[in-house]
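Every protein chain but one is kept in place in this view of the complex.
Showing subunit A:
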Amino acid sequence: MNTTILLFLLQDGITNGAIYALLGLALVLVFAVTRIILIPQGEFITFGALTYASLSAGQMPGTIKLAVAMGVVAFAFDLFTFRKALDARRVLRSIAVNIVFPLAIWGVMWALGGRPGNIALNIALSLLIVAAIGLYLYRIAFQPIAHTSVLVLLIASVGCHLALQGFGLVFFGAEGQRGPAISSDAITIGALRFTGQSIAVYGITIALIVGLWLFFGYTLYGKALRATAVNRLGARLVGIRTSLSGQIAFLLASVIGAISGILIVPITTLYYDTGFLIGLKGFIAAIIGGLVSYPLTAAAAILVGCVEAFSSFYASNYKEVIVFTLILPVLVLRSLAAPAVEEEKD
């Protein structure tokens, strides 16, 4: 190995690691706020990426139909919940969020009439569709069982993953797709060539992390989300709805997942089930961070990316094995360091 290869591998590792960092952060966020281990995160990646690729190819992605259908179900769930005290304002709000919002996205896509729009519009539409799916997924699958144990939530999470992956196969088929790059420029520094896409990956990752930091540190809703994560009963006692916190967490996670997908779909071919594996690597980073620490998760994600890059160079057949083996020493160390924890009850 010479220095050039070393630098190439590091560059590759950091680019992938940046994506894993985003996914790891989303997983930590969702777990801290809702106690849900978000397995469908992988589907947010796939849906974001393939919706973007389909839109760019001038096709109508099936995900918009899913968003509309899930919106209708979510609205029905809301009506059922409101039945004891039917309040016009809450019903109107529910109609706006669950019915008007997805239909409006569909309307814009219909108005485009299958012509490939520009990249920015396609990205915006893909993000909105996946955001809607994420929001309704929480409303339909998790909000009704929000008070159950972590295990029940995990089983529901696996169920959602399998269902959404099935929908992915229906919508996008078994063939892989690639999307257009955000930028085709490239700059060369020494031996290293930075493509516009990889610079976009770094830039957007850093912007998102700074954005999340500002959101959690300086806004009322960000603080409310943190409060829910720290003390769920305390949050309810000051009037913060657990369901609201859950919805915001899922909204953020789905948008982060979709952004990750859109960032990598120009670099690698994505299939309907690729997201799961990528999400799993973010999950490893999150586990190394103990599902609580954001900075540790981000650092661990860079490590996962680099280990992956180096193992694909030295032992490409064992790439995934080596990456997933990372989790073992971490779990052993953690179980030795931490006393047995009883599951939180509330």
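Just so it is clear, contacts are C-beta pairs under 8 Å (C-beta built on N, C-alpha and C of every residue); 3 or more make two chains touch, one makes a residue touch a chain; residues count from 1.
The rule is simple: contacts and distances are computed from a predicted model.
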item: Protein name, per the UniProt record, of whichever chain is missing from view ("Transketolase subunit B", "Anion-transporting ATPase", "ABC transporter ATP-binding protein" or "Two-component system chemotaxis response regulator CheY"); value: "ABC transporter ATP-binding protein"
item: Residue of A:Ala88, A:Ala174 or A:Leu233 in touch with the missing chain, whole complex considered; value: A:Leu233
item: Residue among A:Ala224, A:Ala249, A:Ile288 or A:Leu326 that touches the chain left out of view; value: A:Ala224
item: Where the missing chain touches subunit A, by residue; value: 84-85, 220, 223-224, 226-227, 230-231, 233-241
